[in-house]
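Note that this complex is displayed minus one protein chain, with the remaining chains in position.
Then we have subunit A:
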Amino acid sequence: MLSSITKNTHRHFTRISGKRLASTLVIAEPFDDGSLAPATLSTITAAQKLHDGPITILSTNPSPPDASSLPSSVKVILQPKCASSELLAETISNAIKKAQELNSYSHIVAPATKFGSNVLPRAAAVLDVSPITDIIDVLSTDTFVRPLYAGNALCKVQATEEVKALSFRSTAFDKAEVDGSDAEVTELEVEDHGLTEYISANVSKSDRPELGSASVVVSGGRGLQSGENFVLLEKLADTLNGAVGASRAAVDAGFVPNSLQVGQTGKVVAPELYIAVGISGAIQHLSGMKDSKCIVAINSDPEAPIFQVADYGLVGDLFDVVPELTKHLEGGD
């Protein structure tokens, strides 16, 4: 009798302490104005599904994010101190390694953006663990769902590594609520590597919402025929407070910058409303938008594959349909 109680107590204790050991390091995207990037907030939501343990943020800016811009689940902010002001993949990997040596996190996570995809696999290799990237669902502390073959197959995958290096697709997780945190800031001395140097950035500026997190996206393809004609889509996007996206054909033809490409090799979006204009709907494009809540296709070709995924399709000339749609929406009727 006594021994069975001891056994139970022991089992109970192990479970609790196992939970207590779980802790996550979130690699924050570079952020503006002291507040976390939307992709980082989605990553924090995913991190909260992994375990109840504390969450630490690794800052990638010269100064830490404001405590008021953080979710309350964030307990610690690590602020790397390093000779190079621009945190490149090599530096961030060094910072992650240092943080891991000091604190032994059970999970190291990042958003599956270009930023996260550049950093996380390198850091995983430095720690000699096998990463899992672009996760769209968390089933348990070690089991996840991720897409294969441009999203035409999904796989359930179980991580057996002691340290789990993961990246999460930001459109698959809601943004964590920013309710303020009393997180303490800890400085982290990081060795400079001298392997790469940052020269400059060439950023396409826009006043529209960010493509990856906009609730409405209006995308154009080859059917737009020229870059000038994208003004039609910009007007429509503006009446809906949406972002403008593009297919590979439109980007390759030079109509719009690469950063607007939606698809397997561009950005993945999942807005409330996705309007595909003059886009045929190749497998690679569908992979970047088919999780949108409502898909509208406007195309002159009734055989275009885009109509197979569209909730509402309108066969017609985009040069007539788009201005008419914009006019109706502006008129508020």
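The definition used in the following text is that a residue touches a chain if its C-beta (ideal position, glycine included) is under 8 Å from a C-beta of that chain, and two chains touch if they have at least 3 such contacts; residues count from 1.
Operating definition for what follows: contacts and distances are computed from a predicted model.
Matching "ESCRT-II complex subunit VPS25", "Translin", "Ribosomal RNA-processing protein 43" or "Electron transfer flavoprotein subunit beta" against the UniProt entry of the left-out chain gives the name "Electron transfer flavoprotein subunit beta". Contact with the omitted chain, checked across A:Pro80, A:Pro121 or A:Pro209, is made by A:Pro121. Listed by residue number, the positions of subunit A touching the unshown chain are 88-90, 93, 113-115, 117-126, 129-134, 143, 147-161, 193-204, 212, 216, 240, 248, 251-252, 257-259, 264-265, 267, 272-273, 283-284, 290, 293-296, 302, 307-316, 321, 324-325, 328-329.
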